[in-house]
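Left out: one protein chain. Kept in place: all the others.
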């Protein structure tokens, strides 16, 4: 279509919208951080919620992650309002088992922190702890077909980031870098 | 949301919608087959358009492919109608360079026929031959941010399928299987 | 390198090698089928081990799957024999947490049956039921850094295939196709 001559992406707008949309759809940073605790508590017993929140925040600064969050939530909202065309409307509204575009967007989030996050994503996506259980409440009037996968993926990515950071820290303890 | 008790996915409906939506958005099987010819003519000089069409048709029977086609076209249509929320509306409308969810859906199509299709996808997506050039016409009033990647991915997948089939055929010629 | 003029891929050789290598490394079709039962029993209580075995067999006929199996097992064997160069030798030998090429090869298997398999892959990879527990025995003299992810991925793919087949069957029951 004829493109606006004045189009200039403003990354700050994209970043803010990501945070706002998550909140409006009922997901807080703390709730995602609790999923990180759930995934990592056996490996890092001393892990704090605050540290997890910082890692979730870092994941959310990535453009690739923001794109997936905004696109997924948009499709959920449109499905909720019945504004998608059939049969896509029915597939997303019913979280159809053979519809996998939600997992695909989720995987694009996990990929940013590498393949070590796949396992954690699959695990929370199956068990649906914490906020994921709420998002999956089939009696609710909301549609979170995309959002629950996306939230699980953000938690898995934050766990991967944490694993990388912990390794870096451990190495510094063993052999402190020269000045 | 409260799920319709009577929801039953009808795969035939999904398959038909995929074909119809492609046509309505101006893409024929023949045009996608021409991309396959473009990609494969150096390797299989005797390749016919009809054979390519059959391979494109086969790719389009896969549910994973249908899901990506319907989801991508739906987002294109909504962007065209200005019905997405900002800043997603602007990003898709302008085919924003840092927005990559179109490539992600495309990759989910390529993946079904394996990694040997990545190269072909990237190649047509960069060169934009045939129908891809039309879909990319920035002066048009249509938005094909998702569709052009999706069509390239279908052509790349059909090329992969063709490579697998040709190998099978070649082997039969060399050593015909025992009865 | 100068290529053998007589090189002709024989797909049957690749397929047979895949089956043999899995067996030699201690993994049977039945053990993978048991993972499929583990993953699907809640959804299809009447599922038989035989049906799962057939689905595992079908997954193993795919070239993309065979390539990943052979490549992964080869790296495991070389690590076991201490024939890899440092630091790769140490990373694979110790199933290093930040080394993710095993998950990457596994994902290439899952992808062939689409994104609905990601969740199942992550779930078994985390829980390590059945044969996966044996493969992960850190006291053993074997190295299965790649194989355990690969076996989990085959089980997840077979589960995806099963879900697609069951849907097809269900639809036929509801509305039998016209002759």
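Going by the order they are written in, the chains are A, B and C; count residues from 1 in each one.
In this section, contacts are C-beta pairs under 8 Å (C-beta built on N, C-alpha and C of every residue); 3 or more make two chains touch, one makes a residue touch a chain.
Being a predicted model, the structure only gives us computed values, none of them experimental.
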item	value
Contacts of the hidden chain among displayed chains	A, B, C
Chain not shown: contacting residue from A:111, A:145 or A:159	A:111
Those residues of chain B which, in the complete complex, touch the missing chain	97-98, 100-101, 103-104, 106-107, 114-116, 118-123, 125-127, 163-164, 167
Absent chain, residues of chain C that touch it	1-4, 7, 9-10, 13-14, 17, 63-64, 67-68, 70-71, 74-75, 77-78, 80, 83-88, 90-91, 93-96, 98-101, 104-105, 108, 138-143
Residues belonging to chain A that touch the chain removed from view	8-12, 62-64, 108, 111-112, 114-115, 164, 167-168, 170-171, 174-175
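Going forward, only the chains that are shown with their structure count from here on.
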item	value
Residue numbers of chain A (touch at least two other chains)	98, 100-101, 104
